[in-house]
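Heads up, one of the protein chains got dropped from this complex, but the rest are sitting where they should.
Order of writing sets the labels: A and B. Residues in every chain begin at 1.
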Amino acid sequence: MNTDTKIIGTPVPKHDAGIRVTGKAVYGHDIVLPGMLHGAILRTKYPSATFTIDVSEAKKLPGVACVITADDIDTNNISFKRDHPVIKAGEVNCIRDEIAAVAAETKEIALTALSLIKVKYKKRKGVFDPFEALKPSAPKINKFSIGNFKNKNIAGEFHYEHGNLEKQKKRSKIILTRRFSLPRMTHACMATSNITAAYSQSDGKLLLYSSTQVPFLYQRDMAHALKMNPSDIRIIQPVIGGGFGSKLDMYPFEPICALLSIKTGKPVQILYSREEEFIASPTRQPMIIDLTAGIDSKGNFTFREVNVIKDNGAYTSWGATTPFVIMQAFSSLYKIPACYFHATAVYTNNVFAGSFRGYGNPQATFALERMIDMLADEIGMGKDEIRLINANEQGEITGQGLHYQTCGHRQCLESVIKSSKTKIRTTSNERYKKGIGFASMLHVGGGAKIYRSDGCGSIVKIDPYGFCTIITGANEIGQGSETVLAMIAAEELGIALNKIKVINSDTDIKPWDVGVHASRTSFVAGNSLLGAIKKLKNKLNAKARQLMNEPSADFIYESGYLFSNQTRSKIAIDKVVREMQFTEPNELAIAFYFYEPLSEFQDKEFKGNVSGTYAFASQSIEVEVDTYTGNVRVLNVHVAQDVGKVLNPLLLEGQIHGGVLQGLGYAICEELLMNSGMILNSNFHNYKIPTASDIPEIHFTPIETNDRHGPYGAKGVGEAPLIPTAAAITNAVCNALGIELLELPITPERVLRAINGKQTSRTKKNLTVRNGK
Amino acid sequence: MNFELINPQSFKELFLVLKKLKHRKYRYAAGCTDILIELKRNPEDDLTLVNLSQINDFKFRGISQTKNSVRLGAGVTANDIVRNLNIKLLYPVLWEAAYNLASTQIRQVATIGGNICTASPSGDITCALVSLDATCVIIGVHGKREIRIRDFFEGPRQTALKKGELLYEIIIPGNKKNTVKLFSSFIKIGTRRSMECSVVSIAYHIQIDGFNKILTSGFAIGAVAPTIRFTAKACDFINRKNINALTERDAESFALKVSEYSDPISDIRATRWYREKVLFNLSKSIIEDIIKCQIEVK
Partner (left out) sequence: MKNSDTGSFIVNFNLNGKDVKAEISASTLLLDLIRNTFNMKGTKPGCNEGECGACTVLINDVPVNSCLYLAANINGKTVTTIEGLSCNDGSLSAVQDSLVKNGAVQCGFCTSGMALCIKALMFEYENLVNSKLTGKKPKLTENDVKKWLEGNLCRCTGYVNIIKSALELINNVERKSG
């Protein structure tokens, strides 16, 4: 791969920052279409109930165009398992359940109409604890659920193992068992969920302005829900105000909005209020993880035995597939001779979980990295030492079959250990105590083959004025993919960045792509674009040879010219394009390419090399704890991450900072609190995301391992920075205080309770076994 | 959200309006940072808002200093306090409470009248004013009256104001003449470092003379009882003591005395246990910090 790049590796500001910083970017909230109506959704008052509904008064209200309930629509169930009705008929199963919807001339009228709808509920007891749901006496929660499981409330099950568990148990010097408990965290994107639907009754075409992260899967899902032809649905993505995984599934409000538009023949817009956003968007998977792990007398890890219970909530989203990622962490982060893994997703009457940046990995990493610290304590080794002994290596093929062609794990660890060595730990009897904690993570770095294709299509075109248009399947959700693609084109074609346009928001135009997830965009879309550019260059080169009369020349693309490598003579790129187009045999300067990563599907036992490459990262975090109040202050975060190759340091840094802060929120303050299926903190006042004052010093060291499969050697980076953060922070707090915390978030109250020797409720079942000798 | 709005430009106009509204349901709106949120969440029917923010009255909007007091109009904003260097010097507790209230944006509009009259158990500025033993000046269609701020609250969200009355001014007694040193601060504990509604708050203002004697002190606690409370017994415990004579034991006794005034609830932010524990620890820490200073003095 070309190593002396001109643009790749430089801090190019975001390609589309200009419109965002002047208020000109059009988000879903800003769309106004002629004659547009405003939609609103009525949700249940109780998490589990049967009901009857009367909408007659609402229909009479002047300004109301349409009121719909389950009786008025003909739809298929949605969601990953098709177990989720768009509007619920006669029965509700969680507090976000949609039971009716209104379209009206103004938002106020729509809301008034909702208040006129009469609903008679018959409350049911509801099941809010997954362990309760697994009891034979529990009622079946989701009647649409399918699958052959041993219990009616199981939504999904994953089983994986490698190595000889019993043998490894015998070898172990220390065996520890702990139960870890992970909360519901919500994305809290700054822009609330939104959609604008415009149906044309004359030709039966549906246009949706939607903030989805996965437009093509969404198009298919929408068509299935509405019983339409996917190609009759066009999806245009407005500027998206935050994604982080929340827009990986299609949710009921989206087909509802489409239905309101279909019924009225007018454009309809639904905007969530902030409260609705907290109640009716998906969360990170809450989990109980029972982990037993061993270590031999030299400090080598021997085995991990894991049982995960996930609270699925009432319906099943893509998030149900998080065990793919969770098992990967347990089976393959650090060298593990044997691993037994079982995960069960259980239906409850809680709000349902979805996918969130990290996709199960922060939960898994929390459990396993906390466990490593406890093992180190038991065996009397340093927390840095034990990690180095067990670090993954280049060339390793893990028990699960992941092939680490490049692996920066050890370098990452060494880097953060070195940077935190300079810090001293105070252990005096003072009110404020300091501690340091480490954690690493492993994540897919080159996409993840969980859909039939993990590919991405690109079209690249140069116009007669020498401007380049990239039409890519990959969309932009704020993470900067547009910029990276523009940089690649600028690098390869020698065209100035301001002459490059990226088109990525319209399913009628752009080629297929599976969507933004699994940190895959730079890797997959980047490779795809490189493929298209290569084909385009072949065409341009041929023309240039002819025009310059240098039949065997090769060309270097720079500053808008093609330079012959033989004579150093040059020709302007726009001239080549004009000659191609306007002289015989009249050809367009356009090329397309579909890139499919080399990754494999995993087999039935979940073994196989699922990603094009793997990313590693380590963090060491220094905290200060106020033992009077339990407040934790994160002081320093050292991040070393194997990014393959730095494509754009400015954007990379932004991903690191943002990820670390989300991880910090996960660690110390964020939890969507629920009581008997009701959400207790559905506003920013009580659901706290970190503010500017909460930020620690973040010191970032990129580790470049130059993966030969990645564009210029790069790997995916987007999710990694938040994955180990909560684990490292909690390790630091435990080290500072000599306590054992097994539950997130470590709120001041939980910390103070631990200091005062009061165990918190949910963690029990903890065991230590020492094998004699 | 739907209401009528009346915008009197002077108190004269205001009282005319109030007389007219005698039989109607009305509420005042000042900075609107509390009331609009309340009305957005729970709209009230047939409500009239009487807007205080266009009233042109020098005293209502101003901060003035007399020989032995500082007067703050109820229309003074948190930011007016933050900008006032005199207050920063004389009443650090009040300045800190204002500086740590909500956010920059909210501080520009949030008034002390609103903070007091909302009568929230966790009102920050109010807590500081209670520790300073301030007095509320109330005006109404029937004239003017004064009431100590610690007596102003009758329960959560309930004040001593009668219909036709409003809060006009707050008077803070001046510091003692022979005060040479102040221990005065506002402590606010929540789960995040900022933009936080307190889970526990303590306001204190301790005046010390040239011989290290505590001349007088004021402690108020917030968010740990139905109303903000002045902890008189704790004050009595340290008043007239020499700070050089304070011991760790005193810190504990003091904290116990403060705790007697608390009667916290458990809610989603924190349990009763946590609030009590933190209140105790922080009360103790105040005396401990003073003890640390005494070592510095030596």
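Keep in mind that, in the parts below, contacts are C-beta pairs under 8 Å (C-beta built on N, C-alpha and C of every residue); 3 or more make two chains touch, one makes a residue touch a chain.
As the structure is a computational prediction, the values presented were derived from the model and not from experiment.
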item: Residue of B:16, B:37, B:89 or B:180 in touch with the missing chain, whole complex considered; value: B:37
item: Touching residue (missing chain; options A:659, A:724 or A:748); value: A:659
item: Full-complex contact with the absent chain, from A:498, A:693 or A:756; value: A:693
item: Hidden partner chain, residues of chain B it touches; value: 1-5, 7, 29, 32-33, 36-37, 40, 49, 51, 53-54, 79, 85, 102-106, 108-109, 194-195
item: Contact footprint on chain A, counting only the chain that is left out; value: 11, 13-14, 17-27, 29-30, 187-192, 239-244, 273-274, 477-480, 650-651, 653-654, 656-662, 683-685, 689, 691-693, 695, 698
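As a working rule, only the chains that are shown with their structure count from here on.
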item: Chain centre separation in whole Å, for chain B relative to chain A (CA means); value: 44
item: Chain B - residues contacting chain A, complex; value: 189, 191-197, 199-200, 268-271, 273-274, 277-278, 281-282, 284-285
item: Touching residues (chain side chain A, partner chain B) in the complex; value: 431, 628-631, 633, 668-669, 673, 680-681, 685-686, 688, 690-694, 747-749, 752-753, 756
